[in-house]
Structures are given as structure tokens and as C-alpha cells.
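Removed: one protein chain of the complex. Kept in place: all other protein chains.
And then chain A:
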Amino acid sequence: MNDRTENLLLALPGILLLGLAFFLPIAQMLLLSISGPEGFTLAHFVRFLSDPYYLNILWRTVRLSVLITVICALIGFPLAYIMTKVGPKLRLGLVVIVILPLMTSVVVRTFGWMVLLSRSGIVPELLRDTGLVGRTFALMQTEAAIVIGMVQVLLPFMTLSILGVLTRIDGKLEEAARTMGCSFLQTIRTVVLPLALPGIVAGSLLCFTLSASSFVTPNLLGGTRIQVLAASIYKSVTATPDWPFAAAQAVILFVGILLVLVPYIKLTGAKHG
């Protein structure tokens, strides 16, 4: 047995699993999305793309995902930067705090937010009592609630992606920049940010793809009125049930995410090749 076949054998379980559990369902979904009563049809796509209701869902999904990604980056970058500057003990503590949300069940975590954000919850109460918002102010079942809940879940992905890159930056570079006339903020802008860019991009892609395809958190915090694409797919499957239309929506989501991923893979691939 030569090295090649040995490697192939070792990779086989993984390839089989990937094929059966990933490529097969995807292929089936693609087929389903273009099948109608009389064979091949694009009717499901036409229906989705010509209905303002569904276009609105698509737009909301993209808009919220971008917003969540941007907020994650705005919080994640300074957090990761601080983590590289503190001692090892404090860093470990911060890492634990950051990844703690990932260790709790999505349902528990989301119910926690429902308690905090509901009409009589602590957050709206506090805001009303301090007079920052009017009496009718509500957070539950708004896009804001979805954003808050999602940022909490996705922050670790962003923070850890950036942290990985930041820890590899030579601290002497920042010192050198300071001796060359950069203030602290200029150092961040001209040295740290450009060098951390690969981490920020990788974290952003993770955040964007995960939030675009997320379902439980937006559904529970946004309610049925404010739907995102994943929730709409779920509804098409369970309520109607209209499998081909659900498949068409899933394909749109899938292709949308691919469109974001491909330039990134090309860019990083070009750098290594």
C-alpha cells in the first residue's frame, strides 16, 4: 500500500460523511427547487423574487446580517486587542467570558434575553425609568432584539478570529510606530488594523454566514412578524407545507452566502499560492 492509497483510506470516513450528510442533501435541495408538477420549472424562484413580501425578508436578512457583523467587529476588535495586551491570567478569563455564550444552549440563552427584553423586563424598564425612551417603548419582537441576541452569540467567532491574528503581530512594530511619530490611535490605524485585516475578514465572513442562516434566535426574539429567510424557509416547510418553495428559498440563501465566500477564498488562495 503506498502513501497515496493510505492517505485516501484515512480520509475516507470524512469524505463519506461529507458526501452523505452534506453534498447529497444539497443536491436534493437543488433538484427540489427546480421541480414542479410538470418537471423542470423556475416558478418557485420567480414567485420569491417577484413578491415584495419575500424580497423584504431577503433584504432584512442581508441588512441584519451586515449590521450584526459590523457590531461584532466594532466590539470584537478592541476586545481582542485588549486581550493581547493583558497578562495571561486575565486573558484566559476574558476568553472564557467571550466563549461562555457558546456553551449555553441556544434556547436557554434566548429565553434569557426574552426575560431581559420583554415589556416588563429589566432593560426596557430601566430605559423608561431613566426617561431615555417613551412609555410605549418595547424591545421584544423588534429587529433590535434580534441584533442584540445575535451579536452575543457571534461575538466569540469574531473575537477569536481577530485574536488569532493579533497575537502573531510583533509588539515591536507598535513600539516602532510610536517612535516614528504615531500616537496610540494612529498606531492602531496604520499598523495594527492593516495587519489584523485577515482576521477581521475571516471573522466577518463567519459572522455574516452564521447570522444569515440563523433561525432560532431571530425567530424567538423577533417573533413571527419580523421574519428572516431561515425562518421563512421553516414556515414554508411546516405551515404550508411547500417543499419545493422552501428549497428555492434555501438555494437563494445558499447561493447568497457562496457569493460572499468565493471572493474571500480566491483572495486568500492567491496569497498562499
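Rule of thumb we're sticking to: contacts are C-beta pairs under 8 Å (C-beta built on N, C-alpha and C of every residue); 3 or more make two chains touch, one makes a residue touch a chain; residues count from 1.
Criterion: contacts and distances are computed from a predicted model.
Colleague: Name the chain not shown, per its UniProt record: "Nitrilotriacetate monooxygenase component A", "Alpha/beta hydrolase", "ATP-binding cassette domain-containing protein" or "Putative integral membrane protein"?
Modeller: UniProt protein name of the non-displayed chain: "ATP-binding cassette domain-containing protein".
Colleague: Who touches the missing chain here, A:R135, A:K172 or A:R225?
Modeller: A:K172
Colleague: Based on the whole complex, identify which of A:V191, A:L206 or A:L221 touches the chain you can't see.
Modeller: A:V191
Colleague: Touching the absent chain: which residues on chain A qualify?
Modeller: Touching the missing chain: residues 170, 172-173, 175-184, 186, 190-191, 194-195.
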